[in-house]
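The complex appears here without one of its protein chains, the remainder shown in place.
This part shows chain A:
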Amino acid sequence: MSKRFKQQVKQLRKTSQLVSTNEQSKISNQTKENVRKFGFLMRRALDQGKIPAALKNASQMLDGLRTSALSPKNYYDLYMQVSDELRYLEFFLQEDIKSGKSASKLYKEVQFIEAIVPRLYLMVTTGSVLIKSQEVETQDVLSDLIEMCKGVQHPTRGLFLRHYLSQMTKDKLPDKGSEYASSNDQELLSKSIDFTIKNFVEMNKLWVRIAHQKTPGNLTKKEKEIAQKNLDIERKELKILVGTNLVRLSQLEIVTLEVYTERVLPLLLQQINECGDPIAQEYLMEVIIQVFSDDYHISTLPSLLQTISKLADGVNIKQIMISLINRLIKYSESNVEDINDKEQIFTIFSKGIGLITKERKNLPVKDLLSILNSLIQLALQLNPKQIDYIDRVLRFCYNSASESGSLSRDIIKEINNLLTTPLTKYNNVNILLEFENYSPLIELLPYGDRRKIALKIIENVLQNSTYIRTSDKVKKLTEYVKILVQDETDMPSESEEDEYQKTLFLAEQDAVCRLVHLLKSKDHIESFKIVQVLAQKIGNGGERRIKHTVSPLVFSSLLLSFKIRDYIEDNEEEQYPLSPKKIFEFVYKIVTSLTPLFPLISLKLLLQCAQASDKCGFEAISYEFMTKSILAYEEHVVVSKVRFEMITLISSTLQTLRVFDEENYSTLANHAGGHSSKLMVVNDQARAVYMCSYLFWIEDDEEEDDSEEDEEADEDKEKIYFKDTKRLQGCISRAIRVAGSLMESASMFQLLFEILNVCLYFLRYDIEQINTDYINTLLELIHRKIEENNTDLSELVEPQMFNFYKSTIKHIKYCQSQDETEDLFKEINISISLKDLK
């Protein structure tokens, strides 16, 4: 070593102070240069077999590691270079021993080196050779080395020296079955544990002390802060040196669960606790959690949690807790049967978390909630049926969050996670409905988040087709999702909504509507309770929601009315407390109150109700529904296109009803006919009127099934529910008259062709008024109308309508050729029509 460099090193050691970056790199380069130089000399000496010279060179090379001037990172670079050289030395010495030299002698020789750092590095190197030679008991060498290493107390130098010790001995620790164990004596073997723990404890102390190294004195305050920060960063980079010892411990066979619990963990935790350094504590807890096996953690949970609760203020407890819990979750995913005391685990965690919140008043609520979310995940993994426990955790979350005043975005995010975790884990909202504290947690959230979670809940029900079968549960569910069912006080007004929010609103209502179909019991009385609960909630939803939500409610109820009817029919002897009538009275209120708000929706629903009550045999009720639908038409339907659609819908619905007596039916048919003939647009009027003709000839299709039972039934085979052929003909004649008055010929011909088909429909019933004469007259009328235009039919109508007429005539021909229709159709004279179709 050059004299100047030696002086420099001496100077630096005296002050024990780091130097500025520039100077550092200067020193670092010089030192590295020296290492190269003496390393080279050492190798040459070794190659020449000159061991003493080689050791001298090695010692000179190691002088470089005596510096105090280098930052941990620079020192690390230097160390790596040196350890490469030492590996060469060790290898060579080992070969030398094989050729007969005494390792003990060598080990003694290096102890005469004056400077402590080079001496100890060489003692470790030759100590390793000595252990391998097995000239002495391994444990004796290890004890000696670990004692001697105490001689270096400078943090960086000591840390690296001990790291070197750890590296050189890692494959030589006596363990069960290892070649360096002279016996399997437990006490003897456990010295390997003591050795590793001792080295760990010392290394950790040294590592912590790096933080307290002095920064250069000539720096400004700000520069000092930066230097300190950099030092922390560099120190963190060295953590692996300390952690390696714990990895070593976890690899030792002799560290059984018992040894770990009794001997290892208490010492580790004691060191963690005593060192008081946040960086060290955080890192070491993490390492313990990661390197030791899961069943060890389960057995030592109380002491782990106890230690965690007492960690220094700067430690990120959340991260440690989540790591610990996540390991247990992973473990339980594949070993859930192996875990005996599941309840015990929860109790310990509850106590542990209680302790943590007591000891650490400044633990952020968001961190606490995040820990609790992990805990819920663990509980769901270990025993999803333990609803009480999860519910208690939710209560604890609620209390913690509500005490924290206004909620930060972080806390909101955690609450959302707390709500979503059980939802997606169970995939069964029925279980969610057993919680007492789920809905209070939702209520803590701001408006937008409440909406999102409510939609998530409904979507979960839909995706899993989860039926919810009691009214109590339905009531509770409507609490969970009430933001989608009713207005809330903190809701922004509709005028503030943008396009996205409008679409979202519709998507939400769509989900609510679909949900309704999954809310039903197998017991009809309970189902009725359910629709009543729904009606109450939906009824308070405001016009904008009701428009959507009322329909599923009504259809769900009508379906229920059929179920009740069938049940009563199948169980005649039973006095069933519920009649479909009750359901109709219930829907009547809903649907009629809807009329002024949404007349078209109401009208269509009234017709559906009329049909259902007809099927259940309630004449008065069905009549009332029909009357109300006609009233809704009269009072609220104004647009002429819609008037046509609605009146024809009323007629064709009425055409399907069979419950009325003659008078009631007649009255309703009169109304339908009357309104049809009052339509403004002539086309519509003609069509609506001819459609009414079907109201006056109705075969009874109800009794079809019974015809075989009863021979006598054959006699009145032509069972007619209602007939009034005069009015039937009235409708058709009126339609022909109206159609004939049309100025526009294409529309007129189309209508006449349609009416011709209506006539052919009734012809088969052998009705007095609609006979072949009547049809022949109509065919002549069509012919005359074509003639009046002085041109061919193909010029007057579109090809499709031409074909319509053509195929109608073809149909007549067909019927004339069939045995069962021949008599009725034969008198129809199609000769002029065939000419028209040329």
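The working rule: a contact is a pair of C-beta atoms (placed from the backbone, for glycine too) under 8 Å apart; a residue touches a chain by one contact, two chains touch by 3 or more; residues count from 1.
The rule is simple: contacts and distances are computed from a predicted model.
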#### Entry: Which of "Vacuolar protein sorting-associated protein 29", "Proteasome subunit beta", "PAT complex subunit CCDC47" or "Nicotinamide-nucleotide adenylyltransferase" matches, in UniProt, the chain that is not displayed
"Vacuolar protein sorting-associated protein 29"
### Task
From the listed residues A:Gln48, A:Ser408 or A:Thr656, report the one that touches the chain absent from this view.
A:Thr656
### Query
Out of A:Ile116, A:Val136 or A:Leu559, which is the one that touches the chain we can't see?
A:Leu559
### Query
Among A:Gln611, A:Ser629 or A:Gln685, which residue is in touch with the absent chain?
A:Gln611
#### Entry: Among A:Ile345, A:Leu515, A:Val591 or A:Ile786, the residue in touch with the chain that has been omitted
A:Leu515
### Query
When the complex is taken as a whole, what residues of chain A touch the one chain not shown?
462, 465, 510-511, 513-518, 548, 551-552, 555, 558-559, 562, 566, 604, 608, 611-612, 615, 645, 648-649, 651-652, 655-656, 691, 694, 753-754, 757-758, 761, 764, 800, 803-804, 807-808, 811, 814
